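For this depiction, one protein chain was excluded, whereas all remaining protein chains were kept in their positions.
A and B label the chains in the order they appear, each numbered from 1.
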Amino acid sequence: MIRERLDSSDRLAIAVVGLLALVPALTMDQYVLSFLMLLVMYASLAVGWNVLGGYAGYESFGHVAFLGVGGYTSVWLFVEYGLEPYLTAPIGAAVAGFIALVVGYPALRLKGPYFALVTLVIALGIQAFVTNLPGLDASQGVFLPAPLDDPAHSQVLLYLLMVGVLGVTILAARLVERSKYGIGLYAIREDEAVASTQGIDTTRLKVGAFVLSAALAGLAGGIYAWYLGYVTPTPMFDVRVSILVVLMALLGGTGNWIGPFVGAAALRVVDEFLVLQFGGQVAQIMYGLVLVGVILYLPHGVVPWLRRHARSRLPDRLGGATPGGDR
Amino acid sequence: MALLELRDIEKSFGGLRVLEGVSMTVEEGSIQGLIGPNGAGKTTLFNLVSGLLRADNGTIVFDGTDITDRAPKHIARDGVGRTFQLTRPYPGMTTQDNLLPGLVYAGGYDRVSEARARALELLDLVDLADLAHEESRDLTMSEQKRLEIARALATEPKLLLLDEVFAGLSHEDVARQIELIDGIRDELDVTILLIEHVMEATMTVCDRVGVLANGTIIAEDVPDEIVHDEQVIDVYLGSGRDEVGTGADSDATPDEDVPETGGGLDG
Partner (left out) sequence: MGETTAREPLLAVEGVDFSYGRARVLRDVSLSVEPGELVALLGSNGAGKTTLLENVSGLSTPDSGAIRFDGEDVTSLAANETWERGLVHVPEDRKLFPEMTIAETFAIATPRGLDDDTVSSLRERVFEIFPDLESRLDQRVGTMSGGQQQMVSMSRGLMSDPDMLLLDEPTLGLAPDLAADILDAIGRINEAGTTVLLVSQQALSALDIADRAYVLDNGEVTLSGPATELKRSDEVREAYLGM
């Protein structure tokens, strides 16, 4: 790995994560915390997904599977051994990463829409597998108690842990962006055949990115399970999460970590706003229209568009010094 | 010594036999040309040597190692670099960033900052330093060709495969490109094998020229001999062309409709 001074992208990351971590010091409002909890989780998922989806150009549509694996690993570790979130989540990450290693080699031979389909199917397979594991009784629903005695404190703790997950995710993404691995992934995205004639082991890099992004999702899932309290397969393996994560990254811009973060935050805010203003059905319709609008008018995503139009006012390297360019 | 040796290479695509027993050698330190009619299989040969395709039969030996079945990434690290006929730089990357993957993964530059510095040096060599921060897809075709050369050099090759790097260049640009290629051989110690249709350039810059036609090498000699070889004229060069020949021949004054190689313009 390359050690370089912190640049503006790193400072932005620290600021963002720091601010999010400070929220509980300002308010203990349950609504705010639960809204931010989901926002931070989606942001982690999107930034993590982007390491393979955006940097290498392999768009997985099965990302939720790793969220679920992480979540159910937490469940099992609590039920069997009474372990707490700080342990169950990292182990959940490891399990998710291992599964990605196994399915990654065959899956990553495919490209584009074929890869998207295969990951979707694999995710369904993993869901079926986990849901039907004998020891787990997943379909019945499992209770995970609050980690602390006071429910309000528990909520804050889990929120901070999820902010921690976001921090780890962004750190991982930044390390990749700045290192030779990032360069290799970008080359794969731009032209995989040429990349191989330049000495790049494309298989190893792709699988590595897949494993990393899966582990990060597993980490988020490990905490999410505790947050749910009552864990059922539906939220843990919801295919809509997979799709939303892809949309958030595409909407924000996939060149570096900032795009998916902005995309996730923006979509969560819009979603929440629409639901509050218009209620269920209408909100869904309008949400869809927003997505279509952004795709039509900002095809490279929001962040590159913002950067282009704010060039005169924002520092030049706001998006970070990555060779990826705007995508 | 022979840096690259092809022995009886055969390659078919579906039912189409393209290469039927191609044998040739490239001496270390030389600049060798490979010419031949369209569809003869020249780029296919490059794809075989760089590992993007696998030969049906035959052997390819590079720098003493059998690379016939080796993967492209290993061949690149062994020391073979190449350009592509229809230029394909990494489109979303800047000119400078285009060189980074090769430098880092095959050129041995582990630190990104060192790789960036070396990238600028290479861009200087091919006269693209001014365009370092432009997106590579915005470059003109001749600029992209030079970028491809720089990108191939980034992998620190011993053998450089150039695929039609003179196509579409003006006379001035051809002269500069010839200088560049000579410089690469002399200063960087790189052996060069080039596919070309621009005869003026090929005959000037190459030490030897091989002719691939009908699936095999039909002739292999110094440029002067090749240009006068009857079989080669028949199958490829044609007669009465003013753009053929060594540098001296293209000095025909425009008022003369009859070029030196004889015949008329009745094709």
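Assume a contact is a pair of C-beta atoms (placed from the backbone, for glycine too) under 8 Å apart; a residue touches a chain by one contact, two chains touch by 3 or more.
Being a predicted model, the structure only gives us computed values, none of them experimental.
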item	value
Chain not shown, its touching partners among those shown	B
Chain not shown: contacting residue from B:Pro91, B:Gly168 or B:Gly183	B:Gly168
Residue, one of B:Ala117, B:Met141 or B:Val222, that touches the chain absent here	B:Met141
For chain B, the residues touching the chain missing from this view	13-14, 35-44, 85-86, 138, 140-143, 164, 167-175, 197, 199-200, 236-238, 240-244, 250-251, 253-255, 257, 265, 267
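Methods note: only the chains that are shown with their structure count from here on.
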item	value
Chain A-chain B separation of Cα centroids, rounded to whole Å	45
Parts of chain B lying in touch with chain A, wherever the complex brings them together	50-52, 71-77, 81-82, 84, 88, 90-94, 97, 100-102, 104-106, 110-113, 135, 151, 154-155
Chain B-facing residues of chain A, complex	2, 4, 178-180, 183-184, 186-187, 189-191, 193-202, 323-327
